[in-house]
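To keep things clear, I will list the structure first and then write my remarks on it.
A single protein chain has been omitted; all remaining protein chains appear in their positions.
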Amino acid sequence: MNLQSTIDTLVIANRILAQKGVLDSFGHVSARHPENTGRYLMSRARSARVVTREDILEYSLDNQVIDSRGFRLFGERPIHGCIYSARPDVMAICHNHAYGLLPFAVTKAIMRPAIHMASPIGEEVHTWDIRDQFGDTNLLVTTNEMGDSLATFLGNRSAALMRGHGSVVVGKSIPEMVFTSYYLQINAEVLIHSQSLGPIQYLSPQQVKLSAALNLSPLAQERMWEDWVLQAGFPSPAAK
Amino acid sequence: MNLQSTIDTLVIANRILAQKGVLDSFGHVSARHPENTGRYLMSRARSARVVTREDILEYSLDNQVIDSRGFRLFGERPIHGCIYSARPDVMAICHNHAYGLLPFAVTKAIMRPAIHMASPIGEEVHTWDIRDQFGDTNLLVTTNEMGDSLATFLGNRSAALMRGHGSVVVGKSIPEMVFTSYYLQINAEVLIHSQSLGPIQYLSPQQVKLSAALNLSPLAQERMWEDWVLQAGFPSPAAK
Amino acid sequence: MNLQSTIDTLVIANRILAQKGVLDSFGHVSARHPENTGRYLMSRARSARVVTREDILEYSLDNQVIDSRGFRLFGERPIHGCIYSARPDVMAICHNHAYGLLPFAVTKAIMRPAIHMASPIGEEVHTWDIRDQFGDTNLLVTTNEMGDSLATFLGNRSAALMRGHGSVVVGKSIPEMVFTSYYLQINAEVLIHSQSLGPIQYLSPQQVKLSAALNLSPLAQERMWEDWVLQAGFPSPAAK
Partner (left out) sequence: MNLQSTIDTLVIANRILAQKGVLDSFGHVSARHPENTGRYLMSRARSARVVTREDILEYSLDNQVIDSRGFRLFGERPIHGCIYSARPDVMAICHNHAYGLLPFAVTKAIMRPAIHMASPIGEEVHTWDIRDQFGDTNLLVTTNEMGDSLATFLGNRSAALMRGHGSVVVGKSIPEMVFTSYYLQINAEVLIHSQSLGPIQYLSPQQVKLSAALNLSPLAQERMWEDWVLQAGFPSPAAK
């Protein structure tokens, strides 16, 4: 992917995640710069539903904007730069407050995948509590220390919940990040509706691994991407 | 804000709250008159989804219409005038029956914010029961005594539930009232879906205070407003 | 209301109830003939979403069609004719399977109104079980004996649940029947989501009576009707 193609895909990701209710007016998605691993791309401070190509700005990994063009910026840039610094494998990040997953972010319950479509979230999704290290704040991740703390907590997982706040999801590509963000919420909703039916049978660690490999393969990713791109109002990507 | 601009914003608020399901055919929103703190503005008796500029009338704080133009009026005007009288800081009020929050209005559960987006509802939202003081009625707040009772119960909070009925939400601006009304319902839904997952970790009092300051800042308010105005079918406010 | 106006209103009622999810492809609504109390009007066997003026046929109170025009008829006509026979005050009837109320129709729970908008359902809604009197059947109310049994069970109430099946709702006008059908489902959903929050505070008998009188007054009915008619894609009724 070149820069222009990455920006186009990032705009589409914004719109898909808004259309699917993963992002409301808040939250944001970014992509690592395809030609400079020390930078990332993200919209100016704007709701995902209305982000356009012209809103995408470039940031350094310590979360400084390269050229703001006078725009207001997201205060939570450190979520993105600090994870890109800690995780060279990560190419895209979503920070969202999807309502369906918030019940897991406001209790001590640990989320595990029970359905194969959610296997990319990994064996367990833990909840980072900003209060543990930073005390009472407005809960936003606004400094590099906070961002580093979250990145350390995330470790090599693909998702973390944030207490009283939302979640962060990473991917090796923009579509992978979109896919995992969406099914993280679906998994949460399925688990919540399963509580009254008896003990939940989670996927085994090996099932998680094998199913994630399948879900993140081109076979699954391209099928999802064609469907969601069209749903978000963009023209079809070339069918294969 | 001048009068015309306040009326335009109030019409948009009606439509946003209908589009987001906070208001169904019933419920209403008002704004304090920008040039006369002893008056407020509100639609004639009409569903929020169809309110236009021509429907907005002017009322005194004792809930008399200045000029009805022959229109039928909301019977629950006292909710508005009595709160504007008791709370000089309040510039906008929403009375709604949003389905998602009604479970908290029909039980003795006290609502507290567990997610940072809901911090503007304040540390606790209590439920006013019209029956305590007025016995068996049709539950509507139709007299100034009832309105004063509700205003006293509300105190300096930003929201109160009304038993068997709905809620009232106030703001220091129209967008703030819209924002708080929306996330009051989201908070209720998240709490309900959290019940089976274990003890809920609410925001601390200091987190509520710091997060509310952030959510009600221009940074957050303008982002939400641009998104919701567009969703409600109005042209974009000037982007910043 | 004359015949033409009643037919027009009945078509609108079909579309509103489909648009609001009270009726899916099944269920039906009828109105008593405005000029002949011994007859009622109802669509041929067709989904409410697509019913037109040309689909409305006339039936006797013993559920014989006057002129079928070759159309297939609803098998459950006895729900309608038997209630119109037993209840001279009833002018409109809805039989629906709204998903939101079905949990109350598959358990022995008795539904009571906890929110003022649902007061027209009356103090209690009981569940009629066709199996009690007719043993194992396909659950449809297809004979006049079954219809009479349901009408007797309904008594002077405005709604009854039907075990494993759905509900029947009556009104003194078409809009009243539409209103009560809609809020019966909303009340069920609110009650279900309240179960985990503690004991539910239902409306008192006197509150039910006073609130129902208000909700069924022109003040409330005309506000709802204007909104819902527009939502269903029809031109606005004359505003008052």
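The first chain written gets the first letter, and so on, giving A, B and C; residue counts start at 1 in each chain.
Definition applied: contacts are C-beta pairs under 8 Å (C-beta built on N, C-alpha and C of every residue); 3 or more make two chains touch, one makes a residue touch a chain.
Bear in mind that the values here come from a model prediction, so they are computed numbers and not experimental data.
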Chains in view that touch the one left out, judged over the entire complex: A, C
Selected from C:Leu3, C:Val65, C:Ala86 or C:Ala109 as touching the chain missing from the view: C:Ala109
Residue among A:Arg69, A:Lys108 or A:Arg223 that touches the chain left out of view: A:Arg223
Positions on chain C contacted by the hidden chain, ascending: 24-26, 45-47, 49-50, 72, 75, 97, 99-100, 102-109, 129, 131, 136-140, 163-166, 192, 195-196
Absent-chain interface as seen on chain A, which is shown: 114-117, 186, 189-191, 193-194, 196-204, 206-207, 210-211, 213-214, 219-220, 223-224, 226-228, 230-231, 236, 239-240
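Here is the rule we use: only the chains that are shown with their structure count from here on.
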Computed distance of Cα centres, chain B from chain A, in Å: 32
Euclidean distance of C-alpha centroids - chain A vs chain C, Å: 46
Chain C residues counted as touching two or more neighbouring chains: none
